[in-house]
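There's a structure below that I have some questions on.
One protein chain omitted, others in place.
Per-chain residue numbering starts at 1, and chain names A, B and C are given in the order in which the chains are listed.
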Amino acid sequence: MGKDLFARHGVPVPRGIVAEDAAAASAATGDLGGTSVVKVQVQIGGRGKGGGVVLADSPADAARAAGRMFSEGFKDMPVTRVLVEERVPIAEEFYTALLLDRSTGGYLAMMTAEGGVDIEELARTRPEALRRVPVDPLLGLRTYHVRELTGVLPPRAREGAADVVRKLFHLLREEDATLVEVNPLVLLEDGRVIALDSKVTIDDNALWRHPDLDELRAAFPIDPVEKRAKDQGLQYVKLDGDVGIIGNGAGLVMSTLDVVAQAGARAANFLDVGGGASADQMATSLEVVLSDPAVKAVLINIFGGITRCDLVAEGILEALGRVGAEVPIVVRLDGTNAEEGRRILTEANHGRIVSAATMLEAARRAAELVGGGEAA
Amino acid sequence: MGKDLFARHGVPVPRGIVAEDAAAASAATGDLGGTSVVKVQVQIGGRGKGGGVVLADSPADAARAAGRMFSEGFKDMPVTRVLVEERVPIAEEFYTALLLDRSTGGYLAMMTAEGGVDIEELARTRPEALRRVPVDPLLGLRTYHVRELTGVLPPRAREGAADVVRKLFHLLREEDATLVEVNPLVLLEDGRVIALDSKVTIDDNALWRHPDLDELRAAFPIDPVEKRAKDQGLQYVKLDGDVGIIGNGAGLVMSTLDVVAQAGARAANFLDVGGGASADQMATSLEVVLSDPAVKAVLINIFGGITRCDLVAEGILEALGRVGAEVPIVVRLDGTNAEEGRRILTEANHGRIVSAATMLEAARRAAELVGGGEAA
Amino acid sequence: MSILVGPDTKLVVQGITGKEGTFHTLRNRAYGTDVVAGVTPGKAGQDVEGIPVFDTVAAAVRETGANTSMIFVPPRGAAEAILEAADAGIDLVVCITEGIPARDMAEVHAYLDGGRTVLVGPNCPGVISPGQANVGIIPGEICAPGRVGLVSRSGTLVYQIVHELSQLGIGQSTCVGMGGDPVHGIGFIESLTLFEQDPGTDLVVMVGEIGGDDEERAARHVSERVTKPVVGYIAGFEAPPGKRMGHAGAIVTGSRGTAAAKAEALESVGAKVGRTPTEVASLVQAALA
Partner (left out) sequence: MSILVGPDTKLVVQGITGKEGTFHTLRNRAYGTDVVAGVTPGKAGQDVEGIPVFDTVAAAVRETGANTSMIFVPPRGAAEAILEAADAGIDLVVCITEGIPARDMAEVHAYLDGGRTVLVGPNCPGVISPGQANVGIIPGEICAPGRVGLVSRSGTLVYQIVHELSQLGIGQSTCVGMGGDPVHGIGFIESLTLFEQDPGTDLVVMVGEIGGDDEERAARHVSERVTKPVVGYIAGFEAPPGKRMGHAGAIVTGSRGTAAAKAEALESVGAKVGRTPTEVASLVQAALA
């Protein structure tokens, strides 16, 4: 997605041609002057290290590299497209990033003349090599910010880098990005400065301002279960344990994950059902969690604040009626109308439901049910 | 100039046609539906009260009114153009203004439902009738500012007025205006809200951003002497006394005016020669001041700070050599190298030059020379 | 005693005529909060069960002397609503709205910086001083008046921990839900400063979560400026890096923002950190004993 946005905002990048078969990769390499870089087109990181980026010295070279990518895939994912990019003659490599800095509530622009380094490491060990310039959101990026940033680069790269930074800031603001990172930013032998590889993070809260970005994003495959949860407005993150977790409120769900871990088991997911916890939301949540074959037990942890636990209990029963469940479901209801809620569950006498009085007890029961120890 | 800017920013105004003779005024009135308002086109105030605005009930009426304006002029100024404006059916009259508020350093927007009143008077006597909304220059005009402003109007005028205010603010910022005033802002019987008469003040310091405005302004005649001073970068204001004043620094010149008045005479002008006070600037200043036939004596009041008085003295002599003078010129030099400067003037023994040691003495000498008393 | 909200609170609710706005306004009033006005553009002159509605916050302030605002405006207009409240001279703005774009909040943050208006939130449950005033959606029933201050990034963890405290008979001076967004108003440091100055607070519970460095900075503040005991809780030990855990702000970036680092930062300055909400309540009980 980064490259599309870069193109839209005029950030200079290497010329690139998308190819869907080896012949096209060969032809593209010809168009680009006889050499190229062939890159798999998948939306996961570590492309450079896993053989996903290959230098081609000739069209035939490119065809071979692309052919191998199409036939072998990349990190267990099928490859249907490769990007054939021009080989640019690199003189020097730098790094730049613009981001929303949560510790100040404003923007932060960073630049260093050291390309290809781990930026966190650099910030720790040699902070003087990383130029950090705060940018006030109301003032925007000013010429002196740019001058201060590019001052860390060799003089002949400054003008080109300044142009890139101004465009990146425009992208950051106009596209509601929270991070725009270029690593490496390169000075070419002909003096041009271009973005060789990039990462852009868009603020989910602002997607309504950017229906086009939603489309761009939709073009990349995501996990179908996550997609379903997202479509229902649920916050779902797949994890690698076996206790499915459903709770109301992000903090409480995170806390539940932790308490389950302390009880000796591992959570299979994070799922925040949100404020209402209606029968519908509960049904979808259960469906989402149960669709994960790793789940051996489910823990529903609800603290009734505004949410009334009696309604939650009814929602769970209704949901189970619609969804069905092969695994035990530990339910902890607390807060508003909790006793009433527990009574409803007890009276329903549902074979899969295991009631728990507290969060701690619920976590221990769930851990026992998946065969975990009693570590806490 | 206001109407041109309003048109450029889409602020609704009555349709208007410029006419340069009576026949054209008649035809324009026909085009506007048979009635019109005929307004003299001069760049001075008080047009409404001095017979410069006439309601015409027919094309013939308009021809008569325009004919009279062209033949009689307006307040001693020749009239070469009249504006024939549509007669709009006014339901209610309001007032709005947006300005740079020097007491806060930010913008201020004002609105009242009472049209045609003296706004200073209203602010004093019934401040609650005048809605005042400060607008932060970095935030700009927000919807709640507009809502707060238009809330003072009758409901059916609010939407139209909101549109006008948004456009006026855009004009204020984009054109570097320090004041945009609409009086009256009118609600028409058909529900539209339009600007009937307006005043726009542009920040001189920002004219380099608006070469087009300089042209607009150039289309209106100004006093040729003021124009000449302005072209030379001199601050010149014509006053109605007979002592020509030249000084360095606005505050010192204003103070000189006051001290001359206390000495019993009246200044013929304000002229700030600026920091350098080179021979060239001095020559232009003297030319400008002496071109006013009312001037019976000139007072040159220089406090040498960065400016060296010896150079100023040489500048005055050189200037007098080029310009010549029929009236006495009182010169007060003080500050850096003042003694040297005075010596140069004394040695030159110029017939018109009268030296004075202090500002007070200089003012008194000048007052004597024009025959004023010794009031101070 | 208490911080932020109390007997002097005069509340105006922005977005009062929406479903959520009306519901919580009446709930807050029933709790004893002095709700003096509501604002919904275009509905001036109406009332919500006797609470007068105005077109603008400025008008509400003029007519009723409101000094605190609670915002239930949808995310597209909520940042603007905060600015409106600040321009109207409101002292405390509590923004409940979830989902405000970070860019809008960054502008709001820059505008409020250095000014007199204090913001709580957005995406927060609000502030309650039990027995005095409730501004937000924290259920008053689970709280009890007392002398423990609480500040939390997570809303439901406010409920959970207050619940655990109340069950042990430990009441609260004020509970502050600061919200889980990356750019927010009042944080741990400002809350700790207010609690430190509040004669009605003996101990402060701070509830953090993964992401950012609010907790680390708060720990430094605790070591330098806080004399009252602090008990901490951090959620998210099990959260994997790079995954947003519900809150926009709850994400571990690279090696930064982990729960372990935060808990360690707090412990290194002498704060007790509970590993479960239940343990937090026990630690508070022990510290007060």
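Here is the rule we use: contacts are C-beta pairs under 8 Å (C-beta built on N, C-alpha and C of every residue); 3 or more make two chains touch, one makes a residue touch a chain.
Here the structure is a predicted model, which is why all the values come from computation and not from measurement.
List the neighbours, among the chains on screen, of the chain that has been left out.
A, B, C
Out of B:Ala27, B:Leu122, B:Val225 or B:Leu360, point to the residue that touches the absent chain in the complete complex.
Within the whole complex, the residue contacting the unshown chain is B:Leu360.
For the chain left off this view, which of B:Leu252, B:Ala294, B:Val323 or B:Ala348 is in contact with it?
B:Leu252
Have a look at B:Val13, B:Val38, B:Val82 or B:Leu100 and name the one touching the chain we're not showing.
Per the contact definition at the top, the residue touching the missing chain is B:Leu100.
Determine and list the subunit B residues touching the chain excluded from the picture.
100, 102-103, 105-107, 120, 136-138, 173, 176, 178, 203-206, 208-209, 235, 237, 239, 247-255, 257-262, 266-267, 270, 272, 303, 305-306, 334-336, 358-360, 376
Please give every residue of subunit C in contact with the chain that is not shown.
Answer for subunit C: residues 113-115 touch the chain left out.
Using the touch rule from the top, list residues of subunit A that touch the missing partner.
133-134, 136, 138-139, 142-145, 147-148, 151
Please note the rule applied: only the chains that are shown with their structure count from here on.
In terms of Cα-based centroids, which chain occupies the most central position?
C
Counting in whole Å, what is the centre-to-centre distance of subunit A and subunit C, each centre being its mean C-alpha position?
About 28 Å separates the centre of subunit A from that of subunit C.
In angstrom, rounded to a whole number, how far apart do the mean CA points of subunit A and subunit B lie?
Result: the chain centres lie 60 Å from each other.
Counting only Cα atoms for the centres, state how far subunit B is from subunit C in Å.
54
Please set out, as single numbers or ranges, the residues of subunit C touching at least two other chains.
Subunit C, residues with two or more chain partners: 107, 110-111.
When you check subunit A against every other chain, which residues touch at least two of them?
Counting only residues that touch two or more other chains, subunit A contributes 138.
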